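Left out: one protein chain. Kept in place: all the others.
Moving on to subunit A:
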Amino acid sequence: MSDVVEKTLTALPGLLSLDSQPGSNKLSSSSKLGNLIRGITELTSKHEEEKLIQRELTSIKEQVSSPNTSMRQMKELMVRAIYCEMLGYEASFSYIHAIKLAQQGTALEKRVGYLAVSLFLNESHELLLLLVNTVLKDLQSTNLIEVCMALTVVGQMFPKDMIPAILPLVEEKLNHPKEIIRRKAVLALYKFYLIAPNQVQHIHNKFRKALCDKDPGVMTASLHIYLQLIEENPEGYKDLTTSFVTILKQVVGGKLPMDFNYHSVPAPWLQIQLLRILCLLGKNDQSTSEIMYEVLDESLRRAEINHNITYAILFECVKCIYTIHPKSELLEKAAKCIGNFVLSSKINLKYLGLKALTYVVQQDPKLALQHQMTIIECLDHPDLIIKRETLELLFRITNAQNVTVIVDKMLEFLRINKDDYTTIDLVGKVAELAEKYAPDNEWFIETMSTVFSVGGDTMQPDIPNSFLKLLSEGFDSVEEDRKLRLFAVDSYVSLLQGEPGKLPQRFLQVISWVLGEYSCLRADLEVDTVLRLLAKLLDMKTTSSETKSWVLMAMTKLCEGGAGVSVARGVYETYSSSLDTVLRQRAQELQHLSQDPELRARVLPRHTGLEPLEVDSSLSFLDGFVSEALAAGAAPYKPPHQRQEELAQAKALSLEPYGLSLPLSMSSCSITDRQSPTLLSISSGLSGNSNDLSHKGGLRLDGVKRVWGREGYLAQREPAEESAHVEVPSTLRSPSQQGVADGSHSQTPTHTPTPEPELEKQQLASSLFVGLGSHSSVCLMGKSEPTPQRFRRKARSPASSSGASENVSHSLVSPPITVDTLMCNNLLDSHITSEPDVSPLEQTPPLSLGLAAANGSCDEELPDSDVKGSSPSLIGDDALVAADPAPHEEPPKDLLLSSYLPAELSGLSHSEITPLSSDQSLDLSACHVHKEGDLVLVVFIYNSSDSDIQQILLELDSEELEVSCECDGAVGGARGHSVAVCQYSLSVKRPSVHVELVGTVSYQFPVGTPQSGQFSYKLPLSSFIRPLTLSTEEYGTMWLDFSHDTKQNLTLISDDPEPLAASLSVLKKKLQLHVVEIIGMEGIVACRLLQDQPCLMHCRLHAGTLAVWLRSPVPDLPDCLMYFCQRALQEH
């Protein structure tokens, strides 16, 4: 008893001073937090607040570190610390205590601890590692609330490296009887998927189970994962479309419990999530889209209540309808729906209406015509956000006829806009439009001038770059080029004569470059005048030194003759002593070149046209100099990576920091987790980086480029450039005439007289929406159509300019496609020629579809077994998630089939023979045979009918595998009731835990229609693993060379006196690994993926577990192998 009394007494002071939230949740004035908050509100100045908070923080700091503070007090202190942080004062000393509170507190204290952790730290914070143990403990707790708290924090943040430690526990929670736990576990896995997709790839079938959960909340949670998965790979989840459609149908039909209603709309969040998923699945896929038409129609129909939430659903619906394969009936309804948005008096709906219009206008330009008056109104809306969205819409409908009006509106907006992000974005768009659709030279130059002055120095550097490129490279007519340049010179001269001080630096750079290059085109313009204007720029205080060097370059180009020399001397005197070395160099150049006309003519050739200058990029002219220097005893040159390597060898210990201090882009290679970065990866990183640098300096290079020969920095440019020159028919009709025609058109409104402002709007409308009528809709829909584009760039060889990256990416993408189609065609062609009576696959779509549905897929590890287990789920039995393996009538017995194995394979171990597909006449089965350097897939084709089949065609394909056939795809014939055998050799392209083959079989009886069927075959990656025999030294060198690795602690076989040896022998037996050596507590193991993809393993006994570290040059291989090792040891 006295014990209890004593405890109570020690707890008393703490209790007295505490807030303690009683039953009612209202605030308690006596709490310290309350006092603090009240104290702050009474203060008047920021300074006083600062003083008060600092005092508060000092007192908190004192108390948290005192050993006498109870967890209860700690909770209260933590709340105050959170409050101080929210006000913007740092309380980092409390972070560690927050973790302690989460660990040691009970119930609400723990909850506050976890809350504080999640507010204080982010997922990259190092202290988070200390939370792992607590989470681990709480996940195993019998108290549901503690489990919930742990899952909540895991769902928000968790250190990536520690996921394996808790993954099994979280996975286990997917089967928890409480739905709240299952739901949180699903969301935690979603979080894991986002930060480390590899770690959870083996539990994809569990996601399917979550999708079928009987609790709608858990099912909804699983949709987050599916949305992500489908976004990355829509092809892989097409089979789920019917399930999603069924779920949506039931939700829309009100089959969910009332709890899920929100303002009497059934589960809107769920509906929107499903619509987004359907949108991704149906994109560019007619047959999948057809499945969803009905439910989309119903969604549109059901959403009738006038509430935000129904509009949210409608908006998603409309987006989906316009994304998937179009159906005119639905499009019509969706268009009407957009009308409701646009015409709504609620501003939020109007905004979304504009957004939807922007989204669909490229498919349906008439819709913009329909709502033109609303669009005009929105253009003058006082809310800039609405205005901005309207401009976005107009940007999409711009064509050569309305460009002037639209660009005008955009520039108008730019002048009042204050947000930098919007300015940068919009300036880019104006520049794009101007270049694409400019009606004439004057307009183009003037618009670009406005862009440069408004865009200032924040705009993307590629705008001035591409403008200068456009000027210098010219178009198709020499005369037009001259005119454009002349006009630019004129307009810039007059700008400089005005107030150049107000112009942004970027613009001044453009101006000086243009004047330097082209002012000579204007014969009546004295060089002297231009030089004086440029010199004025040099004298301005606001001019940056970068601009000054541009100006000096321009002057160097210009200073010819007497007047030039005197100006040059003046400038030289000022800048030859400048602190800026670049300026000093430019001044020197100016001085020398102005005095030596011959040298100047060679260095700065005029009127070179398009002929590229030869540049010796290997610098061979320096060879003599180098050999002289070497002869005189100089050290030979070493590239940086070599120097680095030598440095690393000299001081093996200090390696990591040096590695880190290199300006490497770490994303390309995982040097950071390596113990010894190899020469190779560093050098690649470095070269990548230097490329980056040269790109960054793009603006400067462009200006200077001309001087040293246009192709100076682009040595790879092919000399075939001239021949690539494409004749583009220039716009024949005079642009100015067109402008007049437009003007007159807009000034003669067809409507009866209307009040003045109305009239104005209609005029605006007719000039904005000109060219949008149905006749020109083609040109609008595909912007690649031959629009009358004025400034058509010349065709350039790839990798020559800013278009290079685009070209490269195209060339990267297109070849495989063409190869594919070529191969496909060839196959079919040869097939047709050889067997004219068997029509190719494509001609039998309905039949093959039916077959595919009947046959389904047969996987070795069927995920649907547990899918079917959860029967009372939302998805009806009629919509099973995975296809059901069709019952096989009487396929030939396994034993029987194995006798058909080719003789050379019969002695080797093979997998169980699994049925692939069957129909009334053909039964397909397959197995894989392990050869030492190969994996052979054997397909048995059993003709169960009475008649003979002459030709059977098998096609196999896989994303992860390379399939090479030993029988050319055509199996030949199969007599009635006999078996034909086909062999394929498989190798891994891309490791994944399970690899899948999909195939098509097509055949035809002598009499009857062609038949075809589809099947799939799944096999584990472990089938491809072979032992790799190595010596310990070889292992050592290879280990350092591999860049992809993973680490995990696995369960040890503990019932053996020698756990390490026992575990390794299990791995050796089950996975065919080669144990290189066992040294005390450590073991090294090696294996390979068929021939040439090694993977090394290092194991260590550590605290009762097996710490495994895998490394390989092949990405994803370590992760996959880890999975198999884990399985092998668990199954033991």
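Simple rule for what comes next: a contact is a pair of C-beta atoms (placed from the backbone, for glycine too) under 8 Å apart; a residue touches a chain by one contact, two chains touch by 3 or more; residues count from 1.
The rule we apply is simple: contacts and distances are computed from a predicted model.
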- Task: Look at the options "tRNA splicing endonuclease subunit 54", "AP complex subunit sigma", "serine C-palmitoyltransferase" or "Large ribosomal subunit protein uL4m" and return the one that UniProt uses as the protein name of the missing chain.
- Result: "AP complex subunit sigma"
- Among the options A:T152, A:N340, A:Q460 or A:S945, the absent chain makes contact with A:T152
- Task: Among A:V112, A:M410, A:A587 or A:L1060, single out the residue that touches the unshown chain.
- Result: A:V112
- Message: Can you tell me which of A:A221, A:V360, A:L924 or A:L1106 touches the chain that was removed from the display?
- Response: A:A221
- Task: Please pick, from A:N233, A:N348 or A:Q497, the residue that touches the omitted chain in the full complex.
- Result: A:N348
- Can you name the residues of subunit A that touch the chain not displayed here? 4, 8, 11-12, 15-16, 19-31, 33-34, 37, 79, 82-83, 86-88, 90, 106-108, 111-112, 115, 118-119, 122-124, 145, 148, 152, 155-157, 180, 183-184, 187, 190-191, 217, 220-221, 224, 259-260, 262, 267-270, 272, 308-309, 311-312, 315-316, 347-348, 350-352, 382-383, 385-386, 388, 419, 421-422
